[in-house]
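Everything below concerns the one structure shown next.
Apart from one protein chain that is not included, each protein chain of the complex appears where it belongs.
Coming up: chain A.
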Amino acid sequence: MENSSSSSIVSTESEKNSVLNLKETELRLGLPGSDFLEKKAGTGISLFGKDLKDEGNNGFSQIPLKNLVSGAKRVFSDAIDGSGKWGFSMKGGSEVDLGNGGSENNNTLQSCLAGPSGKEIGNPNPAKPVEDKNNENNSTAPASKAQVVGWPPIRSFRKNTLATNLSKNNVVEGKSGLGCVYVKVSMDGAPYLRKIDLKTYCSYAELSSALEKMFSCFTIGQYAPHGLPGQEHLRENCLKDLLHGSEYVLTYEDKDSDWMLVGDVPWEMFTDSCKRLRIMKGSDATGLAPRAMQKCKSQS
């Protein structure tokens, strides 16, 4: 269904291409205004001048460029509904995730258009931004609105201070919209760290799955037999398997600056007290490691 609708829209767009001057759609570079206008003049359409001031169609000018792009816009917004999730897309560090928990969409047009943004772009209706983690977890929508990465535009320092203020004043009760809790995640041996928003996960399982995807590129070498992400084996609660296979332990630094093993306390308590995460080599976590194995086994 989705496949056919997207392909039909694509052909509509190419029909438009042929109806209008193909030159209109040529990807060309030029100085602002000049080349663009020249080419336009030939076809009797001008981007500037009186056409722009046309008051037809609700004040928006009728210009081929716009029509073409609105065709593309339709494709975009159609593709967003119910598309699959990118295997590589991260909830924490990147843009709003579409994830419907569905399988990866093989229709490349669809899936690649679906990638970047999780909401209907250009839709004049005041649509709420969509972050589908709730759908994924089959939980009910939170009382506060769903959050978009980096919006409203507030710096981390202020956000973290706000969160502390609100919790201190007990203003927020049961609201999950307390803001984001960005923590750094390091992995021994990896050349750079990542940052994730703990509030976008609801359980240890989700967290470990996300971390596995984020750091899989650093561990594939050690995990040769089952190497590639996306395979069944690696999809479910894979950090534990990763831990088994490559001797990593997930630890976190809590509010008292102690390094703790992830998984001991209830999830809420963990997100409230976690300051940063570290994927530690098992050999460094002497004493921790055997318990880690046991813990993992008991959690599965």
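The definition used in the following text is that contacts are C-beta pairs under 8 Å (C-beta built on N, C-alpha and C of every residue); 3 or more make two chains touch, one makes a residue touch a chain; residues count from 1.
Please note the rule applied: contacts and distances are computed from a predicted model.
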| item | value |
| --- | --- |
| Missing subunit (named according to UniProt) among the choices "Protein TRANSPORT INHIBITOR RESPONSE 1", "Centromere protein L", "Signal peptidase complex catalytic subunit SEC11" or "Serine/threonine-protein phosphatase 2A 56 kDa regulatory subunit" | "Protein TRANSPORT INHIBITOR RESPONSE 1" |
| Contact footprint on chain A, counting only the chain that is left out | 25, 27-33, 35-36, 47, 52, 59-61, 63, 65-66, 68-70, 72-73, 76, 86-90, 93-96, 108-109, 112-113, 115-117, 119, 121-124, 126-129, 143-145, 147-158, 161-162, 165-166, 168-169, 171-172, 175, 177-180, 182, 184, 191-195, 197, 217 |
